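What follows is one structure encoded as structure tokens, with my remarks underneath.
For this depiction, one protein chain was excluded, whereas all remaining protein chains were kept in their positions.
Should a chain be cited, it is by its letter among A and B, assigned in written order, with residues numbered from 1 in that chain.
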Amino acid sequence: MMHQHPRTASKVASSVPVLRIGAVGKQFGATKVLEKCSLDVDEGEIVTLLGPSGCGKTTLLRCIAGFLDADQGDVRIDGQDMGPIPVNRRPVGVVFQSYALFPHMTVARNVAYALKMQGIRGAEADRRVAGALATVSLQDFGDRYPSQLSGGQQQRVAIARVLVMEPRVLLLDEPFNALDAKLRSSMQVELRQLIKRLGLTAIFVTHDQEEALTMSDRIAIMRAGRIEQAAPPDEIFDYPATAYVADFIGTSNFWKASAAGGTVPLPDGQRRQTEHSGDVQIMARPHNLKLAEPEAGEWRGHVQFHRTIGALIEYHVETSDGVLLQVATMRQERAAPFDDGAAVSLHIIDPTYCAVYPAS
Amino acid sequence: MTDAAVPQQISGRGLGERLIDALLSGRGIWPAVPAIIVLMVVAVVPFVILLSLGFSNIVVSRGEIVSQTFSLAHLTNALTDPLYWTTFQRSLNLALTTTLLCLVFGYPVAYLFLVGGKWTKRAILILTIAPLLTSGIVRTYAWLVILGGRGVVNSTLMNLGLIDQPLRIMNTHWAVLIGMVQIHLPVMILPLIAVMSRHDSRLVEASANLGASRLATLRTIVLPLSVPGIGTGAALVFTLSYTTFVVPQLLGGGNYLNAATMIYEQVVFSLEWSKGSVSSLILMVTCLIVLVAIALVTNHFTRWTKGRDA
Partner (left out) sequence: MTALRKYSLGDIFGVGLIFAVGLFTLLLLVAPSIIVVIISFDTRAFVSFPPEGFTLRWYAEVFQQGELVEAMANSLQVGLTVTVLCILLGVPTALACARGRFKGTTALSVFVLVPHMVPGIVLGVAVLFAGALVGVSPSIWLQSISITVFILAVMVRTVQSRLVRLDPALEEAAANLRATPFQSLRTVTFPLLMPAILAGAVFTFVEGFDNLSVAIFTHGFRDRPLPVELLALVQYTSSPLVAAVSGVQIVLAIAALIAVSLSIGLDNVNE
């Protein structure tokens, strides 16, 4: 087992977050890559930076690690400003996308590297290397070279290599990219359990929402250099703060509406409360909609296409005013109740579970 | 409490290490500064001086310049001297012919490399690189042995009874040309091989699948794709063969004058510095003009590589 950091106990008592990203901004030439990014990460928390490529998530990670200097704002670890601290003295450990294992060193020497650089040698170094390798179940692989390991094993070496220096924050840059799809999901679960078991604080970068949902305590959705929403996975999914977040995570249906007097009419005749007024757009998840016979409601359409995905049936419905929607229902019988081309009426199951955003 | 999270700087590091850290950490130009200084002193400044010498009248005494005045005389003298014209023309002809022949003989080797298996490729690489590691004089000497009065060619022909008297091959234009081509062949072949080994072998398969014969594939796929290699090889062979003096000196006999042997005589034997400077400058400028021409032609035939990074 890894040793808990000696300072951990005192840290819990104080309310200072382990990592505080305060209004960090970064520019490359004329392009703003990061704009006023703020995020607090608590002890033992796994936070994912999620977004499409070019959204600034990797840049933010590199600012935390110190490979880049932020132009504005600050990065604090245990309350201490990391600005003046050079890369090689920041208490962070980075697991790179390519793993960046030193190809000319054995696994044991890779893992011992950080200790050697700090002048820790001999019995203590051996003990800590053995401990780190045991943590990732690679105790028998110390004499191998990285090229002799599988992708999953290489990833574990990369993790052991940073664990050995007992970092306050673990930074992982798309660590599953180099793995094949099958191995990926089992490694995700395994890695989350390992981080939780060691009580580490971790920041995770990915563009894969399934990976983010599996790994994280909280997800920070990034868009064009800004953090749009940072919340636990189910909150992000159920109550997306912006239309962008709703669109990015999961499948979503949008349509336009007009709000007045604190409510907005829904097309099936129900109403939903809102603080917005004027033109808005309403979002409903596919499983918050259901279909019925055309006579059962005033919101009409017809099925364009449907398919069965395991226990779910997914309908693509075009409404009478030309909006395309997805509806997902649990499958009861062998056949779908509505065939392609069938006329249907649509109903919203829970109006409060619809989101209302100002029109874009 | 707060600063405890940051690992302590390891003490006991030397001043030199700290200095190197400082020079490296800024990712600045510092590591290159020694090289820049040496290049300035040993290349840039000498070129400027060469230029100034070509455009001035100087009086040299005991290896030192006594007086120097601006003058275009040497340049105009050179440009009106028929000896210069014939010499540079001869050099240019020789170099261009050499370049062309190197391409004609070298390209098939590159094609063998393209279609050959692993061991063929290795053999070709070894046979091409090995000569580059041997001195040019040694390789030229080999041709003295082959083409000389009692050399391989004449002995063989005489033993076969085809000729009575040894043929005079040495000290002719042909001897120089043969030597030039053979010596510069590796320089042409290597860039061709480099470009061939980057080819996607599936292109050749696709071409065959689309009904092209092997010759048609060579003409329509392999050749156009290897133009960058042809350009690089031609530029290298031309520069080297235009400015060499070993081959003309040894295979052409003492009286075969090309630009390089002329400069050598002006500088080393007759100590005419201004003339030597002017000749060097003309050599450099004409060489540059041909290189630009080669680059333009190459660019014209490689338009498909442009705009990929846009």
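Note that in this section contacts are C-beta pairs under 8 Å (C-beta built on N, C-alpha and C of every residue); 3 or more make two chains touch, one makes a residue touch a chain.
For clarity, every value in this text was computed on a predicted model and none was experimentally measured.
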| item | value |
| --- | --- |
| Which displayed chains the hidden chain touches across the whole complex | A, B |
| Selected residue (touches chain absent from view) among B:Leu50, B:Leu167 or B:Val297 | B:Leu50 |
| Sole residue of B:Thr86, B:Ser135 or B:Ser201 that reaches the chain not shown, by the stated touch rule | B:Ser135 |
| Hidden partner chain, touching residue among B:Leu92, B:Leu144, B:Leu167 or B:Val297 | B:Leu144 |
| Contact footprint on chain B, counting only the chain that is left out | 7, 13, 17, 20-21, 24-32, 34-36, 38-39, 42-43, 45-47, 49-50, 53, 63-65, 104-106, 108-109, 111-112, 122-146, 148, 150-152, 155-156, 182, 185-186, 189-190, 193-194, 197, 213-215, 218, 239, 242-246, 249-250, 260, 263-264, 267-268, 273, 276-277, 280, 283-284, 287 |
| Touching residues on chain A - with respect to the absent chain | 65-67, 87-90, 92-94, 96-98, 100-104, 113-114, 117-118, 161-162, 165 |
